[in-house]
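Every protein chain except one is present and positioned as in the full complex.
Chains: A, B and C, in written order; residue numbering restarts at 1 for each.
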């Protein structure tokens, strides 16, 4: 429902799109603008669209205010702020009619279209008035100035902006004052130049964000790792994963040093590459530490060999993949869910992995903890598949609850256990299935009890961890590994059902597609189509996935990749007769999927004469 | 049909199993024994079961003579030769009753069982008579001596053995004489000691091997690469792939040097690892050479990142994967078909690859040539999936025909083309789909025509090869890549149909499972079950795969891995309603699959009350 | 704002191929303004222009990083291949093997070369693959926002304050140890020396390593950094003044004062003229090279110039005994053995 420029203003239900240049400090202003709305109690989300370079290229930031609490990306924009000469014409062209455009005066946009309301602001001239600032700071302040303009036009509470600045500058009053000055210059200029201006978009106080936090998924993962007692991280920088580890470092510096000695209860190792990262993580996990790495697609590819070792030698490890657009280097600063097939079967030979699929920042937090527990319980690499949208964008959330469960350190024989075994005339055998759940017992290096040691290898081994090439011994271990994987189905986070149980169609999605799906469900419901939505939260699939598919004649699998990767994994796992029900909604242009795309994709296939879409232009692709 | 020890001797239809120690030179004797049978016109095959070490561990060699022409592995053994003290008792235990056992005298096996015919031979004492030989040579000769024993007992023609030795020693008479001496010592000893010996197994001359060759798949691939004009190989040694490149080197030294200058028309680069190998191959292919690498599972894993680059930047490369047992280091000297899922989707992001699946040594030869043509036609990495059984064992075959097709160098614009384009006011655009088949045109470095150059990258690019992050430009290239993959379905080697068209059930298999499937078809037919067999020869699947499945109510997919990897790929590709017909026959203990296993697996599922098998012991697993 | 690397030269100046400098430029740089890498790009353009290499006979290879982006900004008429992080050396090797006639220039970063790519770097040198290998060394990963790379000096500070406790990988020291035949160090702001070294490298037959300190203005140009403009300027010790006399222009207008210079001949007949500064440095003496690097490292200095030269080793392509024509250009008739050959092979298997 695009809000038209009518008499009744659109309150708390529109998007602001800010086009700037990266490296110009627009990040701060964008955050202050977003926080101002948030602090006014209005649900809000912010998506940063930035280039894969450091300075000088176009960047966009979209803030969505939604009284309904929709925090997914919207494609439509109501208020456009043009600060970047390079993209201004294109940005303006994409604006629907009757919207508002604020622009930097030299861009002279007002004569390009007549169907928009323009606000021309001479930002540079305005901030020139502020004394004692260098060129770089001037640029920053010009950006802050646009916040003032927007505040005045949209009815924002400047006190909240000041609070946001205080937060940003950690209470340092000087920069806050300076920025408030720039902000007020914007306010004053609008009041003076456009005294009667009335834009049809307003932010009004609500009470929907009280007590909430704003956080990105990488920070949420970092907090999760911190609370999970992660003690060794080996990593190699890569966008969009780096900030996860960097956030962990910041947190750990504060919360993970021994109060007496000041010494660290964690080690963060910047490795020379991703092969080394995973090698370090595996041996640390093998030696008993809770160890993890974080990377993105190219790093995952480099980890393929070691991942297979971890699977076969049964070594715990947590591997976060903050997915970006592939293939290859692809678009490092765009989002996609296209590493599923790679991760599910990573490495040569018969390997299959456990993977968790957080769909919210809350789950980034909780699933990092699950991941460590599962890695140690199942003695295997556990992947956490986040993505750039989830990981690097700002999401509103309830504060994370303190964990209620103790660490699950899995089946580890202590010295005493080994001694007991020996006393009972038994022997520790590393790869024996003692409880018939496929999970063997392990010991840790430095175990001083005789008979407690074993030799770990990626080559053929029998149940006592001895080298073997005997067919039956090899196969016995492989069959147990398959059994272990089956056990995992009941241990991993279960899928989450929304809507239903009676519904016309089913929707399956996962990860960052979650919020757009929720919004699309409302849209479909408005069209009279009742939906039930199962959100996958892990590989391997829980049996409820099968039950869900069996309940619905058609199930739409929404995913952000070209090759319908999750659908392929579902087909591989589900009974064949159920697979006929599955249909694909694909979105893979690098921007987060949005509700309209899902809504339209499903509607198109649900109307009686089905329209089969082929190699159409960009956007979302529906396929049967 | 195990041949019982009855009055009518088993002629040309039994197996000889030789247990020795690796590094003791038994390879030569085994080959001479096998060649002797081959030269007597009897279809024969030889499988070497060797350890992943260099010297001192148990090795077995199984020779199967089959008047029916079956050259697959058989599990049953009729004649056992025990030379290895370490395994002798186990080897003997596995022998069915009423069979023949030849053994080294110190092993004293004859008092272990009463239901076998034993021949005790004092090998060391016999060859001690040969003067002037050192200890190592003595061991070799002891092994040759057993060939004489077998020859005498089974009725082999010693003249053929001598011919085989001549071949082996490239006509050098001295070693031939020495070995013949050892061989004759065996013959004489049997005649003297067991004058009335009558074993129920005989080799008699046939006329079924005339003009045939014996070759392993790696050599066949090497010959294929040679004839395909492969000019750059970058590789890193790994079992069981090394002998492929080493064979190529031997051949190229002879056949690929300029007659005038003596200089090479090829470069073989031993890289520092597999990452580097593929990097070298890709840039060589990009620069216009026909370039390849050969490796096994661990190497494929290390190539994951570069494989995605090759896919996305569209660079030709041929990558041979001689599969061994995974996961991880696994069993380097055992066979498996378990890299399918890895190869099909190798790398992060939306990647999918072309892969060829040779099933015979003839196809190792022909498909290497196809691979180079396809790699250049489709400008993408093309995988050739062989395995240890195919690659390192001896296979009988018809001589390879001289290629009848010229190289397909694909869509390469020459200088003249670029000039013509320019004259027509057009521009070369690297990634444009000119003919709507998804395949763009490329140029080669060193192209002196202006406008002919372009910048190749693994990051986002538009149709003119310019860097882009624009959603629609990114997606346009990705959609074309998907189209290109669809085009490939019609270009790759088509599946091969055997039996049918009317049949009770279908069988799908590929690669080295081919010969056991053929044999199992005869067995099933004897049971009254008519089969049609479709041999997959490539990914992506040709449409005839779908047609085949549609024709049969039940289709058994035979593969040598635990996870039903080919079945998963089929499910991902076929219409869901057809997938209900697919069933799995899995064999993954590291030894080549054999006909009985397939036969029994299928029969078990075809009887009315289906027996569902679970985590049984080793062997083949049937699953619905 | 994005900056253009190449201020327009006077239009008339042409090189021996009759090309203007324009023919050696590439796309617009998207690096931060002031980034050292852009200065190196400018000198690459200038060196290739002045040496008169046909840009169409060049291939450009690179890895991933701000530095590795730069091949898009020079020699636009040359084919280029920009692959994955740290694997540029393997690209150079493959391109060399496929087409020995092409001049190969590789650009890498310190992260790309000394962190993830260290193995390939060493093996390239060992093979002596013919490539001009430029390390645009800023001590940090620019593109991923300023983490230390493996060339970060001991004691240097991160933007956030953290001090590096590990010794740097010294790419020149390593190259000398591995037997590289051309090892040089320079500074992106030392235009004249950098250009001269690039020109010398163009004339070298084998791996030519140029480790160029190239400050990252955004992440590693602060006062406590040892790879900042200021620190580098203050601590640079040039070994000599360098001039190149190209083989095609032996009477170049270089004024040589007797006794103060040393001449070294390059592979193709070009000559390097080294004017001595503090002390007489002999770049053909490997022991001296090692010692000088070590000594300056200990003194916290940053030695620039041609550190080591050995023109005697054969390049990798020569070691491969290849035919003279590029393998990539051979026709089917020279690549596919004739039927007789196949018959012979088949007979051997019968």
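General remarks:
The criterion applied here is as follows: a contact is a pair of C-beta atoms (placed from the backbone, for glycine too) under 8 Å apart; a residue touches a chain by one contact, two chains touch by 3 or more.
The shown structure was predicted, so the numbers you read here are calculated from the model rather than taken from an experiment.
When the whole complex is considered, the residue among A:23, A:148, A:217 or A:458 that touches the unshown chain is A:458.
If you put the hidden chain back, the residue from C:170, C:199 or C:236 that touches it is C:170. When the missing chain is restored to the complex, the residue among C:37, C:127, C:240 or C:336 that touches it is C:127.
Residues of subunit C that touch the chain left out of view are 115-120, 122-123, 126-128, 150, 165-167, 169-170, 173-174, 177-179, 286-287, 290-291, 294, 314, 319.
For subunit B, the residues in touch with the chain missing from this view are 21, 23, 52-57, 236-239, 242, 270, 272-273, 298, 328-329. Residues of subunit A in contact with the chain left out of this view: 211-215, 219, 223, 226-232, 234, 251, 254-256, 258, 261, 263-267, 269, 271-273, 275-291, 305-306, 309, 313, 399-400, 402-403, 406-407, 443-448, 450, 453-459, 467.
Convention: only the chains that are shown with their structure count from here on.
Using mean Cα coordinates as chain centres, the one most removed from subunit C is B.
Distance between chain centres (mean CA atoms), subunit A to subunit C: 40 Å. Here the spacing of subunit A and subunit B, counted between their Cα centres, is 44 Å.
Of all residues in subunit C, those touching 2 or more other chains are 84, listed in ascending order. Each of residues 305, 309, 313, 457-459 in subunit B touches at least two other chains.
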